[in-house]
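Got a structure for you, written out below as structure tokens; questions coming shortly.
The complex is shown incomplete by one protein chain, all other protein chains being positioned as in the whole.
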Amino acid sequence: MDYILSLIIFFPLVAGILGFLVSQNSIRIYGISVAFIEFMLTIILWIGFNGNTDGFQFVEHVTVISHFGMNYHLGVDGISLFLVILSTFMTMIALIGLNIKKDVKNLIISVLLLEMTMVGVFLSLDVILFYLFWEFSLIPMLYIIGAWGSDKRIYAAIKFFLYTFAGSILMLVGILYMGYLYHATAGVWSFSIPDWQLLILPFNTQLWLFGAFFLAFAIKVPMFPFHTWLPYAHGQAPTIGSVILASVLLKMGTYGMVRFLLPLFPDATIYFVIPIAIIAVIMVIYAAMIAYAQEDMKQVIAYSSISHMGIIILGIFAINAEGVTGSIFFMISHGIVSGALFMLVGCIYDRRHTKKISEFGGLAISMPTFATIYGVMLMASVGLPLTIGFVGEFLSLIGFYKVSWILTLLAGTGIILGAIYMLSLYKRSFFGEITNEKNRNLKDLNGRELAALIPLVVLVLVLGIYPKPLLEPIDFSVKKMIVLMEKKAVTQEAKEFIVKVNSIEGGL
Amino acid sequence: MITLTHYLVLSVILFSIGLVGVMRRKNLLMLFFSTEILLNSVNIGFVAVSHYYGDLSGQLFAFFIIAVAASEIAVGLGLLVLWYKKTGSINLDSLQMMKG
Amino acid sequence: MEQYLYIALFAPLVGSLVAALFAQSSKNIFTGIFTSTLIFISFVSSIILLYYVNANTIVNVEMMDWISAGNLSISFGFVVDQVSVIMMVTVTLVSTVVHVYSIGYMEHDESFNRFFSYLSAFVFSMMILVMSDNFLGLFIGWEGVGLCSWLLIGFWYKKTSASWAANEAFIMNRIADLGMLMGIFLIYWNIGSLQYDIVFASIVNLDIKIVSWIGIFLFIGAMGKSAQFPLHTWLADAMEGPTPVSALIHAATMVTAGVYLIVRAGEIYTLIPNVGMFIASLGAFVAVFAASMALVNRDLKRIIAYSTLSQLGYMFVAAGLGAYWIALFHLMTHAFFKSLLFLGAGNVMHAMNNELDIKKMGGLYKAMRPTAILMGIASVALAGIYPLAGFFSKDKILEVAFNDGSYILWAALFVGAGLTAFYSFRLIMLVFFGDKVHEKFGIVPHEAKPFVIYALTPLALLAIVAGFFEHSFYEFTTQLLADYKFTLDHSVVINLIFATSAIALSGIIFAVYKYIRGGFSEKIENWRIYKLLLNQYYIPKLYEVCIIKPFATLSRFAWLNIDNKIVDASVDMIAKTICSSGEKAREMQSGNLSSMLRWMVVGIIVLLVLAIFYRPMV
Partner (left out) sequence: MLEPISIDFAALNITTLLPMIITIVGALVIICIDLMTKELSRSFYTVLTMLFILLSLGTVFGFNGYSRGFFDVVLVDGIALIAQIIILVTSFLFIPLALGKRRFQEFAMAEFYALFLFMIAGFQFMVSSDNFILIFIGLETASLSLYTMIAMHNRAKAHEAAIKYFAMGALAAGFYVMSALIFYALTGSIEIHQIAQTLQARSFEPLVAILAGTVFMIGALGFKLSMVPFHTWTPDVYEGSSSALAGYMSIVPKIAGFVVAIRLFEMLIDSGVVWLENILYICVVLTMTFGNIVALVQEDVKRMLAFSSIAHAGFVLSAVLIGTTEANAGLFLYWILFMFANLGAFTMLWATRHRKNLWDNRYQHPFTKFSGMIKIMPAYAVVMGIFMFALAGMPPFSVFWGKLYLMSTAVNNGFVILAIIMALNSAIAIYYYMKLVVYMFLKEPISTDKDAYSSNISIALKVIIGFSVVITTISIVMIEPLLEIILNYITLSGF
């Protein structure tokens, strides 16, 4: 078990490179097998994971560039564990659901490379290594969107790439500056997160560094007003691209916030809580309204992602165990639910080659199973209790309530607006008589699609009813982190804030 | 009495003439002449300064510049001939295949 | 004993899941019988539990953990106490009847199996709602019944109006649910737990302001589910669903969940009489407001729906004024007679080939005598005539209002009682008596199947006799709920009873008198007030114009103009600016040797000039 993290990261890479040797007709099963083995590896990781231990586990540490303090440093804790599992799981599901025949080999190899980078981002404890995977993840995604997307795919791919690259390049400066500060304080070079977490920074420095990191994460999430790449990327990407993008890549941004912003810059974080929360609330409402106005089924879900990410951010910036744990759980649940929704849109797109809502109507008549699964996912998306979507949303909101009840109330309108756009989408496409004859004889979901979707449905329900196995380790790590934040905070207000939002009594 | 300053002023004037020539001349050959004037103006300066300091390295430099100028013009003229053979023109404006 | 709890809770779920397996296959009578049986089992378990609770054993189980994070720890916990067991019995009883009824009612529907799956799922959600021992568990049921209501209203999803109504119901409820969530958040952050017992034990220690806010937020939740003004419009539209659904969900059970919540959280509301007064006032307003709309409506089901709305108002008056047991009592009796009324209406609808306009019916008494009798009983009960159930519960509410000194409320309820009696009998008269208008449309009415009628008899029976259990009900529930002290003189009470009965009777008599002679003249339809009532005070219109349309327009505006033209365009503009500056800078690269040389010289000259004039601090 000592090197399991390296194994998890590099297995898809090696498998991807070897994939060039596999012939075109077997490559799909090859991809699924690799993804399955990878998923099993992460499950083994979970089994081996000790939920009650401080700090990171399965740590690997090899010096790579000593002059520079860059190390090959991996580790996992409750915060990253489930995001890793989510990545491998959704990759597997997306590959099972894959329905592309054109150049499928290149596609599958790209997906495997992408899987490596996603897992790498979540497992890296060295910031340079983190940045490396973070940036590298853009390349396979560029290819996936640009080569297998719809008409405006190249524009969308370039936009996605440039936007996120431009955002993260400033983070690089931030990283370097942070490294410099660490060197100046500790006397040695280090880019390792556990080391950095011990570094206490003056308030003004924190503000600047916070800005540099935040921008990168905000674009990735994507936060208003940096979100415009997302609808294009989703709108044009092939199903598998959208699934992975929505379920994992966006989570990299919020993961970054939890991993970097909170423990490294506690004072700046607390300083910015309200402005960021306001942006998050705008995101929730604004994106939900735009989602309502969409004419394309996929765009509705794309904008709904933005809306939901707003609540995740709200949870993160609640700075209490309820909120942060909730938002991490919400990342996972949103990953599963939005992934499933994109997959469902993919199913109908495969049949009709259009995503326009006005082309549909009455699909429930011709495709009842499809409609049922869609309905389940829709309910999870609007956060119905006992589905996976509720737990995270509830915890995020309850967490932020302690910070500001009025903003929580406004963000809470997301659950209303979410119901509005989702139900109207469902009504327009599934209910009513069949108005378009092309929809009359559509085939219901086939075995491949069901194989991909049923596990998601099961997860949506099981984790909605029994989220404890996930919540417990997450909560443990989050609580540790909050204690650390309180210790590290340099300003009195920040300390008081943390104590305040983490204690019962006194509200409104 | 002609002092160092006079030589240097002469050198600067010649250098400026050379620069103006480089900027204004459209004939390749004339352009080469201008560059020669540039180099030789510097030579005057070097010799004068060398004499002023009683240091030989300036004159040494001047000799090297002369040598380099000679070889430079040899290569330059070679290129000019090539170009003339190809296009029948030694106008600078004819050299506009590549731009942008 | 726990096993009875689990049976009562999960039997409907099992039924629902089994029925769901057949959801896509053609009609199978088995699903109907199976689910009905399971609901009946649930009912029996509830009765057994009632017996236990009566013997003063309160059952409280923790099934398993659900959410825990930070200080928050919530588990699936269930409690069977005096309040919840009453609700359980009521719900399962009505559900059993509705299930059996539905076997007949839905027999020609292609989605028969799916219907039973949904219906049982609803019962399960409702059981969670009433049995949970914490607010979040209640919220599960709360949203669960919302989901089932959405599924069932939109059951005939091919009808656009049905799916529209379903969405409206869901969204309206969501608005209220947000309020409820806020209440839950507030409770959590002040008490640290959502368990009823812990919350009620420590609520007294809180600042009254906070308690008021909790009360207000929870009541907002209740307003949505119980369709109180201004969130009432969905209930009338919800009549698009199959009639058994209207009977079960939109009359007997789900809509009363709001009342249940207030009753359950009675310990909070007793601390904040101001909020209680507000609730009561709103209830009284709705009681009259809804009744007035029922006066003129011509849609059979909508009339009953408005009547439900009005009766919910009554319950809120009682709950708001602190007479929790009375609210619960009216809730129970209302469940019996109102579902009976609806199911009877279902029979009528079937007989009339799904025609709903009561002006197109008439004279059905001959063809459908059992139904007519059942509906008559229900209507008398609704009107509050001794000795039927409605008399006892409704009269008590008026008494409470009077006792409280809120004479305005009393007056409103008093007027409401008269209106109720009038519109109930307007309906009866127009449907069962008078001219056989339906013959013009070539409809031949027929009575429902006997087993359907038999299924309804328990309800009829209860509608008649339930009132006599008032005293034991009082004894039973006040073990848990706060008692309500009457301070009125006996003579005043007697007078009040007479007054109320008088106005109810006069309402009935007026209706019978008027409609036996052909009803009102056509002229009345041109009255402004008639139009106002017929258009539901133009409130749906108002929502349409002021909320739905602007929201859609604003959404489109935000998308097309803000998102595309400002946010996205400014991003593109940055890229374009960089590119166009590239194009500009490219001109430097003219390819002309002279100009290239000139650039070099210019560079040198500029630097020289800088060397002379630019002197940074050294």
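Residue numbering begins at 1 within each chain, and the chains themselves are lettered A, B and C in the order written.
Methods note: contacts are C-beta pairs under 8 Å (C-beta built on N, C-alpha and C of every residue); 3 or more make two chains touch, one makes a residue touch a chain.
This one's a predicted model, so the numbers in the text were calculated from it and none came from an experiment.
Undergrad: Considering the complete complex, which visible chains touch the unshown chain?
TA: Visible chains that the missing one touches: A, B, C.
Undergrad: One chain isn't shown here. Among C:G442, C:G518 or C:P616, which residue touches it?
TA: That would be C:P616, which touches the missing chain.
Undergrad: Among A:L142, A:A218, A:L456 or A:V501, which residue is in contact with the omitted chain in the full complex?
TA: In the full complex, the listed residue that touches the missing chain is A:L142.
Undergrad: Of the residues in subunit C, which ones touch the absent chain?
TA: Looking at subunit C, the ones touching the missing chain are residues 578-579, 581-583, 585-586, 588-589, 591, 593, 595-597, 599-604, 607-608, 610-612, 614-618.
Undergrad: If the hidden chain were put back, which residues of subunit A would touch it?
TA: Those residues of subunit A that touch the unshown chain are 64-68, 103, 106, 128, 131-132, 135-136, 138-139, 142-143, 146-147, 153-154, 157-158, 161-162, 165-166, 169-170, 172-173, 176-177, 179-180, 183.
Undergrad: Touching the missing chain, which residues of subunit B?
TA: On the subunit B side, contact with the omitted chain comes from 8, 11, 15, 18, 22, 28, 31-32, 35, 38-39, 42, 45-46, 49-50, 53, 55, 57-58, 60-61, 64-65, 68, 71-72, 75-76, 78-80, 82-83, 86-87, 95, 97-100.
By our rule, only the chains that are shown with their structure count from here on.
Undergrad: Determine the centre-to-centre distance between subunit A and subunit C, using the mean Cα coordinates as centres, and give it in whole Å.
TA: Result: the chain centres lie 36 Å from each other.
Undergrad: Spell out the part of subunit B that touches subunit C in their complex, as residue ranges.
TA: Within the complex, subunit B touches subunit C at residues 19, 22-26, 31, 92-93, 95-100.
Undergrad: Contact residues on subunit C for subunit A in the complex?
TA: Residue positions touching the partner: 23-24, 64-72, 136, 139-140, 143-144, 147, 150, 154, 157-160, 162-164, 166-167, 170-171, 174-175, 177-178, 181-182, 184-186, 188-192, 209-210, 213, 551-552, 554-556, 558-560, 562-563, 567-568, 571, 575.
Undergrad: Which of the residues in subunit A come into contact with subunit C in the complex?
TA: 162-163, 224-225, 227-229, 286, 289-290, 292-294, 320-323, 325-326, 329, 362, 364-365, 368-369, 372, 379, 382, 384-386, 390-391, 394-395, 397-399, 401-402, 405, 408-409, 412-413, 415-416, 419-420, 423-424, 427, 430-433, 465-468, 471-472, 474-475, 478-479, 502, 504-508
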